[in-house]
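Note that one protein chain of the assembly has been removed; the remaining protein chains are unaltered in position.
Going in written order, the chains are labelled A and B, and every chain counts its residues from 1.
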Amino acid sequence: MNILEVEEITSGYGSMDVLFGVSAEIEEEGLVAIIGPNGAGKSTLLKAVVGAVQAKKGRITFKDQEITNWPIEKIVKSGLSWVPQDDHIFPTLSVAENLDVGAYSYQGNYESRVERVWSFFPQLKDRMDQTAGDLSGGQQQMVAVGRGLMSEPDLLLLDEPTAGLAPNLIQMMYKKIEEINESGVTVLLVAQSLETFRASKRGYLLSSGEIKYSGTTGELLGNEEVQDLYFGG
Amino acid sequence: MISYISSYLVMASIYGIMALGLNFQWGFSGLMNFGIGASYMLGAYTAALLSAAPTPEHLGGFGVPFPVDLIGAALIPAFIAFLIGFPALRLKGGPFAIATLAIHETIYLIVHNEMWLTNGVWGIRDITRPLYANIPQRYDTFFLVIAGGFLIFFYFFFKKLVRTPWGRVVRGVKGDEDMALMSGKHAWSYKMQSFVLGSAVAGVAGGLYVHYTGFVSPTTFTPLMATFIVWLMVMVGGSGNNKGVLVGAFLVWGVWTGSEFLTDFFPPFMETRAGFMRMFLMGIILLIVILIRPQGIFGKERILPRYLRSIRENYTPSTQEGGKTNNR
Partner (left out) sequence: MLGSLVNGIILGSIITLGAIGVTLVADILNFFNFAHGAIFTLGAYFTYLYLNLLPETGTMFSLSFGPGMILAIGLSMISTSVVVVVFDKIIFRTLRRRNASSLFLGLTSLGLVFVMKAGISMIWGPQVHYYGPIQSAINFPLGIKVKPDEFFIVAASLILVLVSYLFLKYTRLGKAMRATSDNVTLARASGVETEKIVTWTWVMSASLAAMGGSLYGIEVQLRPTMGWSFLIPMFVAVIVGGVGSFGGALLGGMIIGISEELVTSLLQDMFLSLNMNVIMSAYKPAIAFVMVIIILLVRPHGIFGKKGA
């Protein structure tokens, strides 16, 4: 059963469209990766899902409920969490406070949720009182993902959680994301590469605002045209 | 009646000159100058001290003849604006506005307190009213020619100015400071020039005011009467639109003087509060304009030639939020 269905979405900024009739879907407890060249509209797709940009056409259904162009707060409360690529933390707040704000809309069993974040990212627990803006790039990414988990989402949208990280950290972050997924959270992420994922995961190739290919990550990796588009772009 | 209308037109013209100066600073260069009244006050006192006859009551008595002292009335506020601009133009928006407001308060305090300089609250009397002896009965009408002449001059001056290459850069400074900086234009320097020029023009308005009334005292330069009402004129007419600002000046001054008539009909026990009702009215007008017609009556003036205009209208700025560059 699909937890999220995106149908024929057209969206963009001002009068400039970035997405042209994009459709995608994600199964419950699945992990779907979106890849594509710079400027393909990957971030915009996630923003349109979460309501951070307006969808001009098309519809978005989350847990059998149409959420197209709901206010962002309402979408988040319905069980969806979004970790943007840039500006993904509260820089003057401490690590623990970042997580607190992540739990703003739902306060129940707070302790266990914090413990869950610490279990994924033990380094953060030692730095819980540090100002988030002072942490390294990798640690900030962990804070960002941790904040996204604090609302106990059914679906987690991650926008390039590995941007700007060193290769060993990228490996680590993808491993964590798979762990998060295996713990029962559906994950839709914009990824830099597919190699790190098991071949059975689903992937989309987005280019110039349109879905060019979809299939398992194994199929995408084996497709020469995809390779051209992806690495050529 | 004619004298009343003439008097209204003279004051509206003087305020119109100030409004043009402020419009250049705010409407074209984006400077939120809440101290425009300070330049007006400086111009007024400079003209008064330069032209007054010698007296032990205050400084001055240089006997400079009428149109010549207006040069001083322009230069002193311009010079003060230049000095203040160095630190203040480092600030933007609200903090810049508060710095200019503080200048107003400081100059007001000096004018109010320093008897030797300005005769303090007693004010300066017997300022020359040009040719008053020749036409005392029709003086308002006569002065209207002078004030109206200056107003027309400044209107065409600014109209031409914003179309010169220099004026175009000054306008660019407002639209996108970073863009002007990137194209090698020194935004700070152009803001300074705009600040100084607008202040000088407001100074001339102050000079005209004292020659019209023959008297000046600090109470003329309250934040309401010297600064806020000028802002109201600019906002009502439309920021960045010289024609609109002129209409705004005559309209707002009309409402202000007209409201004095209305308060005459109030019962005596309300008389002391009538002044506050007029102030209330001015504030409400600004709020209504902002809520209902934020661009003013006339909106922003189209300065581009028609063929450029059509290009701009079809052009979508790429610097908007998001866009391709941010969307990796």
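Just so we're on the same page, a contact is a pair of C-beta atoms (placed from the backbone, for glycine too) under 8 Å apart; a residue touches a chain by one contact, two chains touch by 3 or more.
Remember, predicted model here, so these are calculated numbers, not experimental data.
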Contact residue for the chain not shown (choose from B:1, B:133 or B:291): B:291
Contacting the left-out chain in the complete assembly, out of A:4, A:50, A:191 or A:205: A:50
Residue, one of A:11, A:44 or A:151, that touches the chain absent here: A:151
On chain A, residues whose C-beta touches the chain left out of the figure: 50, 52, 71-73, 76-77, 81-82, 84, 87-93, 97, 100-102, 104-107, 147, 150-151
Residues belonging to chain B that touch the chain removed from view: 30, 32, 34, 87-88, 90-95, 97-99, 101-103, 105-106, 109, 112-113, 223-224, 228, 231, 235, 272-273, 276-277, 279-280, 282-284, 286-287, 290-291, 294
